[in-house]
Structures are given as structure tokens and as C-alpha cells.
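Below: one structure in C-alpha cells.
Every protein chain but one is kept in place in this view of the complex.
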Amino acid sequence: GCGASKNSNSNSANPSSVQQIKKNGTIRVAVFGDLPPYGWVNKNGQRVGYDVTLARKVAKDLGVKIKFVQVNANNRVDALNANKVDLVLANFTVTPERKQVIDFAKPYMKVSVGVVSPKNKKITNVNQLKGKNLIVTKGTTAENYFTQSQKSVQLMRFDSKTQQFNALKNNRAAALADDNSYLYAWSKDNPKYTVGIKSIGPKSYIAPAVKKGNKSLLDWTNKEITKLNNEKFFLKDYNSQLKPYFGKEVKPSDVILPYK
Amino acid sequence: MAHSGINVLFEGDNFIRLLGGLWITIKIAAGALVGGVILGTILGVLRTLNSKILRFILRLYLEFFRIIPTVVLLFLFYYIIPRQFNLNMPANELATLVFGLWVAAEMSDIVRGSLISVPKHQQESGKAIGLNRYQLYRYVLIPQAVSLEIPATINLATRVIKTTSLLMLISVMDVINVGQQVIEANNQSYPTGVFWVYGLIFILYFLIDYPLSWWSKRLEKQRLERNNG
Amino acid sequence: MAETILKVENLNKSYGKKHVLHDINFQVDKGEVVTLLGPSGSGKSTLIRTINGLEDYQSGSIYFQGEKIIPNEKNLQQLRQKIGMVFQSYDLFPNLTVLANITLGPVKVQKRDSKEVTDEAHRLLKVVGLDEYADSYPRQLSGGQKQRVAIVRALALHPEFMLFDEVTASLDPEMVRGVLDIIVDLAKTDHMTMIVVTHEMNFAKQIADRVVFLENGKILEQTPSDQFFSNPTTDRAKQFLDSMDF
Amino acid sequence: MAETILKVENLNKSYGKKHVLHDINFQVDKGEVVTLLGPSGSGKSTLIRTINGLEDYQSGSIYFQGEKIIPNEKNLQQLRQKIGMVFQSYDLFPNLTVLANITLGPVKVQKRDSKEVTDEAHRLLKVVGLDEYADSYPRQLSGGQKQRVAIVRALALHPEFMLFDEVTASLDPEMVRGVLDIIVDLAKTDHMTMIVVTHEMNFAKQIADRVVFLENGKILEQTPSDQFFSNPTTDRAKQFLDSMDF
Partner (left out) sequence: MSWTVIQQSLPMFAKGFELTLWLSFVGVVGSIIVGVVVSLIQYFKVPVLHQIGSIYVEISRNTPLLIQLFFLYYAFPVIGIKLGAELSGIIGLIFLGGSYMAEGFTGGFVGVPKNQIESGKAIGLSQWQLARFVVFPQGFSLSVPAMAANIIFLIKETSIFTVIAIPELTNTALDLIGMYYRSNEYLFVLVVAYAIILVPLSLGLTYLEKRVRYGSFGN
């Protein structure tokens, strides 16, 4: 009796269990809204991008409708914790700190921090940044890495991707650090800039995230990633959403994980 | 330059989407105002009653919303309250709630101020003809206070509308958030898009707020003229 | 012997530390008109406000028709229906029409029939020559007209007893006459019991049965009207009367 | 023949569409005291405000000491130094002490010696019995005291001519006497030229050489004082006088 009641309690306290999502008929997914080509809104007002395509697929496989919740990098953990969303698919890099507060499913992309700078004042080495301004977005792995490991670099911390890229274009800093995966895309769009440092700090992975302890959705998502991997879904997603935005120097294997 | 930057506004559905964002902004502001004005009026009346404890508590409520910047309030409500109280609310409703509580706080002060500035002899004449406390408020004090508080209330409305700009910081698809999507999505074809998009938003806010402030000023002026005359 | 309507016994009242009324003792009989005279700040307004329960007091008792008034919200509200009071400042409710000002008390407080009250209001307005203004708002009336309506409003409650506090003090001199005439009428024709505070000596002379002279919150003398104006008992009252006529 | 100080010719004044003064013609000679009487709203205040340049006018002329006043900022500012005016509402500057209120005009406007003006101010304050209040602020004074200071402030400018607009209307009855006494003194002892608007008939009787009676913005009669109060020419003035004494 006791165990059962506890169980039902925790079930009713978990509004994001697979069962509950199916019952609601909707899954709420956190995505970016201003980060082409991962999560953004095209000029017709449609949400598109690599993460968004994945999110739609997940909803379809769950058999429910999807509701997008647009987040900024520094809201992603709280969006889960405050029950604002069931799942985060917003280029969420797996880090030890984050693992303590939320649960990551199996990764679906790999990434590391890159640094983009103007071609005419190219930054190719971290030492060139000493005492200079570097733009980051709050709550990104890039911010974490520079805050903890490169204390001599002065950070300018922005709330959104739009703001950070605009700040770089306005020459407010020597360079900008973020996940290399979108720096590639952005620098193709902005040919005056180049990703001078392609990879710095630890190599990491991008994975879906759920609220800590949401075992039900975590297990389901793990299975789903494995299944999608086998179906080569990520390669298709890459080809349709990412490839047109990357330069020739980027190969699928730089971004997506090898499939067995 | 291939295109003039201003065309970014008319590319695809951009303009409609920006207006859609504005509509959300207006809905939230309107909801907060309606709820806040009603709640605030009740609180304002309570603050003119004799109970010291009640007045103290309501005063604390007011000061809390006065002292804490709205950005901070939004984050507090967005992140802490749902988790602590297991209360789940979509961002739009939550924003309406936060703004509504803030409006109620400010409104309670406006209502209280106008109630106590109804001349004292009005209250005494009411008592002198035997009105009880409820009747005094119902027939004498509140009707007279309303005309005093209208300009301040409209003014509060303009502040609420302006402050909705902060909604972009939580996940509300308000006009600024839509603006950022537009800027990003059209970055390549319209490098100066940022200027035009923010410029349009600037003008949109002005177009909504200016008539309201004008109206409030006019009412205030009329009231002063009536008083002097 | 005439019935005593109001009796004040050993009344003491302070505002904070300021002792404003000292050991006030007096009574008013049915049909009697008492005028309260005294220099500015002597406590005239405070005294009649206390009688009407608009101010609390520290000690002493007030009896109305022989019954001691226990001052709580409920009792005072009932008491005030039996006492009509008119103030110096035009105190009509600006948000209500003249008619609504008059009928509010009788209909909402005394729960009398709305039709009947309205008829009576029109009759009273005719008496003071203002029936055509029944649907006007107070701001459309002159000061003197407003004060006349205020008197009608008090009368519509059928009070046993009226209190007037310098009802002409903020009127234009030419307007004063009309208002005072109505009060004289109430006294002489209707034998209404009343306490009148005024600075119009000629009016006081004409209306008063008895004068209560106050200074610094104390009753200096209570004298029948004829005697007070010809030959007041105290020097202070004499000096006061001298200063009042230029 | 006495010198004419002020002459008003065919003066017409409107507030917007409201015609308030109609073809006003009158003059004041040196040493003469004119009282302006008339019902409320008849235009008394408007007339003396127009004389002092506080209101503009549509047609007609005003001559001061024989010279026609062209109403521009500069001329009016100079004119006002020669005309003292005291209003109904206590109009002292609350941000200045009593002394500073008095010396402001003479020192800043007339550029007179500060020491000399201060001495004179003290002398005048003594006359009105208020020298001990020289360093007080207006809020520390009673209404009657404020009005006396306002008179001193006007006198300190050594005006040729004084205008008083119901200076006792907002005073407590017992305070009125002190203020009126000062004006009587100015008239009888100093032979100051003045126009006085008042509702105190006894005072008007005592002080006036001539009465100008206004109604609806028109001068109905100009009569020497003795005659006006005993036997006014017009019925309207008679009726007015009747209503003024109860």
C-alpha cells in the first residue's frame, strides 16, 4: 500500500512522464528561436532547423502534438526544473555541472567550443585574447570554459544569440566564442569572419535533456535516439537542415555521431 | 546595396508576425490591467480601513512590488514560484499574473490616495445622514475617488505597456522576441535589418503609448481647471 | 415642564494632548433654540461634532431623549438619523444630483419608500425655492443654493433635532439672507429644536432662546438671549460682542 | 482742484466670450478713498485687477497720473511699483521670512538700499504690532497677522495708490478688526489714495469718500458716501444695502 501510494504520488507529481504527455496529447519542447541552422524561425514564421526537425520527429514517434517553447541558453535548466517544458532540444551540451541538475539522454551531436573573429584580425590562438574582450552567451559551455580556464580573457556576456552576433558585428570585442557547430554556419553567412580557433577546451556532446529523475521520458528518449540513429535520421537531418549553411570545410562526421 | 534595409520588414510574413508579437504584448498588458485594477481597488479600499495589521501587510505587499525591479520579479515568478509551489502556468499567463500583481500593488496606492483625498467633510456628511460604512464607500467615497484616479490609472497603463518589453527575457513571443527571430532569419540578405526592426518596434510602442499619455494629461488638466474654477 | 432632548454631562474631549473641551454641562429642551457663541478656536465646532458622534470623547456622558449614548458604530449610526447636521462647507455629494442627495439617507438608511421620499423631497425643495434644480448637480448651484439643499437633505430624515455649524460662513453676503431665513422659519414656525453656531450677531439675536458662550473649551455663561445681547454676565462676552460690530 | 491719480475711460473687458466689464468710466483723485460695492460676480475684483495690469482688456484706456498706460510687460512692471495691492487670500511667499517678504520688492525691484529698507520694514511692522515676527515664516502667523504683513509689504514700496480686494473676507471675525483699523488709519492719518472692495458695510461707511456701485459689470451709480448709505440713487443699490444688514 505504502509503496503504491508513493508511486502514484510521484507519478502525479511528474507532469512530464511519457504517460502524462500522451494523456495531454502534447509534448513541450524547449528550442532556440534565433540560432540558424539549429533552431530558428524562417521568414514565413515557421520554426525550422536541425533541433526542430528532431523535435518534430520525436513528437511524431510519441504520437502527440508538439508545442515549442523558445528559450535562451541560460533558461534551459530552469525551463525543465520549473516544469515549463518536458524536453530540451536546444543544442544542449553535456557537462558535469549540468548532469548534476538535470538528466541527459544519449547524445545526438558532437561539439566543442570555437572562436570566430574578423578575417582581417584573425584570432587563431587563445593567447591572442589575453586582456581583450570576448563575446559569449550566458549559460553556454563557451562561457563556462572561459570563465573557469581562461581567466585572463575579459568576457562580455549576452542573453541571446541575436545580441551576441550583433555585438560582434559592431566590433564590440576581438572575437566571439560559442559552439563551433554554429560558428561554422554563421561565418558562412558572414564572409568577413572566420572560425580562427576551430576547437578549444574539452570535446563534448549535445544531447536531449529532461528534468532530473524523469526516468520515464529519459528511457523513452534513449530508445528513440538509438532508433533514429539506426534509421540514419540524423544524416538526413544534417543534409536537409545543416549542409546548406556550412562551408565546404565541414563534413557530416564533424557534427553528427557515427552510426553503427 | 541590393535591397534597402527597410524592406526587411515586408519580407515574407515578417510584418504580420511582428504585429502578432505586438498583439501578445497588448493582450498581456490588457489582462494584467483588468485583473490588477480590480484587485488593486479592493486592496486600496482595505488600506483605508482601520485595521493596523491589514494596512501593514498590504503596505509590505506594495513595497515589495515597488522595490524589486520588474525584470527580477519576472524571473522570480518564472523560475522559483512554479517549482516551489508546484504551480504550472504557461509563460503568457504567468506574465499576465506577475504584471497583474504589480498593477494591483500600484493601483492600491492610487485608490488609497484618491480615497483619502476625497474631502473629509464628504465623509462626515455621509455619516451625518446615517450612512453605514459600506454605504459610505458605495455612494460617496468610491464614486468620487474614481474620477480622481482615472488619469493616474491611464498613466499606469502606459507604464505597464512599456514594461511588457521585458517579456522577451522569459519565453514569451512578444514583439521583441519576434523581432530577434526576424533579424536572425534575414541577417544575410539584410545586414542593416537590426536598425529597421528595432526602429519599427520603437515606433509601435510609441504609437500605443502616446495616445494614452495624451489622454491622461488632458484629463488631469481638465480636473485642475475644474478645481481652480 | 418641557421634555429634555439632549443632555451633556461633564464632557471632556482632547485632540491628542490638547484638551479642547473642559467639563461641559448643558441641556436642550424640546422646541428650544440654543446658539453657541464664542471666539474662533473656542471649541464650538468640536462640541457639536461630538454631540453628533463625529468625534470621540474622553469622559462624561451624552443623553439623547433620556437615554445614554454608548458610542459605538451601530448606535451612532442610529443616533445620526435622529439628528440633522449642516456644516459650514457646502457638503453635498458632487457625484449625485440634488434629488439623489436628498433621498439617499431616507431610502438607503431608513429604508423608506422611494416614491414617497421623492415626493417629499420635491415638496421641501419647493419650500426653499429650488424645485427646478432637482435634477441638477451641486456644481451647477451657487453657494447659497447648495446650503439650502444641504438643509433640506438633513430635514428629509425627519430629525428630532438639528445642528447648524456656521452654515453661512462661506457664502457671499447677499446669499446669506436666504439661508438664514429658512432657519428662522424652522425655529419660529416648526418649533424645531436646534443648536446653532453662527457669527451673524443679528441672526443670533433674532433666533436664539438661550445663548451658550464658550471660550477655551469652557462654558463661560449660559444666558437667555435677551439678556445676553443687552447685558452679558461676563466681561469676556461683552468684549466679544463689542469686537463683532464694527 | 485735486490732482487726478487714476482715470479709467470706456473700459471693456471680456473673459473669452463673457463680457465682464462694460464701458467703465471713473476717476480717483489724490487722497480720495473710493469703495467699490456690488453683488458677488459684479466685476469688482476684475476691475481692480485690470487697473493693476493683472488682466488685459479689450478696449478703453487707463491713465495713471495723467499718463496713458500702454499695457506691455515693462510698463506694467513699473506701474505696479506705484500701485500697492492686497488680495483676499493671504498671499505672502511661504518660502521667505516676513522680513524678506517685505524687503523683496524695495531691494530687488526698486534697488533701494538694503539697510534702509530693512529699518523701514521694522518700523512698519511695529506699527501693525508684528515686529517680533520679522524672522518668522508666514505659516507661523495667524490669518489676520498674515494680512497685516501683506499690507506692510505693499506699503514698503511707497505706492502712490493702494488697492484692497476684500482683504478680510477669509479672516475669522475677531481678526477682522485689527486689519480694518490699519486701513482706516492709512485713510484718515496718511491720506493715502485708495480703492477698497469690501463687504463690511460699517467699515465702508466709515472709510469711503465716494462709493462706486457695480452690477453685472456696469457702474450703476457713483455717489458720495454719506448719500449712498442714507439714500442711494438706484433701487438696486437700496435692495443691496437691505440684504446686507440682517
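Letters A, B, C and D mark the chains as written, and numbering starts fresh at 1 in each.
Assume a contact is a pair of C-beta atoms (placed from the backbone, for glycine too) under 8 Å apart; a residue touches a chain by one contact, two chains touch by 3 or more.
The model shown is predicted, which means the values in this text are computed figures rather than measured ones.
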item	value
Neighbouring displayed chains - absent chain, whole complex	A, B, D
Contact partner of the left-out chain, one of B:F10, B:W23 or B:F206	B:F206
Sole contact to the chain not displayed, among D:N10, D:N25 or D:Q78	D:Q78
From D:G105, D:G144 or D:G217, residue that would touch the chain that is not displayed	D:G105
Residue in contact with the excluded chain [from A:R28, A:R47, A:K84 or A:R98]	A:R98
Chain not shown, touching residues in subunit D	52-54, 73, 76-78, 80-81, 83-85, 87, 89-96, 104-105, 108-110, 138-139, 146, 150, 153-154, 157
Subunit B residues touching the omitted chain (full complex)	5, 63, 66-72, 75-76, 79-80, 158, 162-166, 168-169, 176, 191-192, 194-195, 198-199, 201-202, 205-206, 209-210, 213, 228
Contact set of subunit A toward the excluded chain (per top definition)	73-74, 77-78, 81, 97-98, 101, 138-140, 143-144, 147, 156-159, 163, 166-167, 169-172
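Keep in mind that, in the parts below, only the chains that are shown with their structure count from here on.
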item	value
Chain centre separation in whole Å, for subunit D relative to subunit B (CA means)	52
Distance from subunit D to subunit C - Cα centre to Cα centre, in angstrom	36
Chain centre separation in whole Å, for subunit D relative to subunit A (CA means)	84
In the complex with subunit D, residue positions of subunit C that touch it	39-40, 172-177, 180, 199-200, 202-203, 206, 240, 243-246
List of subunit B residues in touch with subunit A within their complex	11-14, 16-17, 78-80, 82-83, 86, 88, 91, 169-171, 173, 177-178, 180-188, 191, 194
Contact set on subunit B toward subunit C in their complex	119, 121-122, 124-133, 135, 139-140, 143-144, 147
